[in-house]
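Every protein chain of the complex appears in place save one, which is left out.
Let's look at chain A:
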């Protein structure tokens, strides 16, 4: 039991360090995109979903409607997450109302890895609260950094944003059908960028899902 707790704490510290780094790049990039200082703070507390926040920051200035639509579509995966997690966070209303807000990919992964219900609940809350805290701390650091730095292009911060995204999505691209869908969608988006209004090209990436309709090649 004690060793389980120690492993859990070590995991929590490691993931907190990573979240501070990702949160900091999010904060700095939001400022670099010319958004007001309150935007990254509000997003990190109210939305609290890394991928959707990056996506929204990339689209907000161009088209708020596209930002909301894409962000919601991205976060729709929380619905099946919630169904899988169920009462792991506790069965009372207070637990479910507060606990739901802490639900992220990482929390779900850590929680589902536990078998014992008591341990599940402990893991859910420990990892959830750790992530929320470190994510917002990182955001604040990033905003400070971004505000201190005037010219973000000379520091290469415009290259940091896509690189951060790639690091985040790479694990999911190891699955072959997902990779085909994603790369096709990305190609459509790039080709559409010169001709469509800002915001729309990224949504066009959903056309990549059509590759699933192609006849499957014989045994791979």
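Just so we're on the same page, a contact is a pair of C-beta atoms (placed from the backbone, for glycine too) under 8 Å apart; a residue touches a chain by one contact, two chains touch by 3 or more; residues count from 1.
Keep in mind that, in the parts below, contacts and distances are computed from a predicted model.
Per its UniProt entry, the chain excluded from the display bears the name "AzlD domain-containing protein", taken from "AzlD domain-containing protein", "Aspartyl/glutamyl-tRNA(Asn/Gln) amidotransferase subunit B", "4-hydroxy-2-oxovalerate aldolase" or "RNA polymerase sigma factor".
The chain omitted from view is touched by exactly one of A:46, A:118 or A:214, namely A:46.
Contact between chain A and the absent chain runs through residues 18, 21-22, 25, 35-36, 39, 42-43, 46-49, 51-52, 54-56, 58-60, 64-65, 67-68, 70-87, 89, 96-97, 99-101, 103, 153-170, 172-173, 177-178, 181-190, 193-195, 201-206, 208-209, 212.
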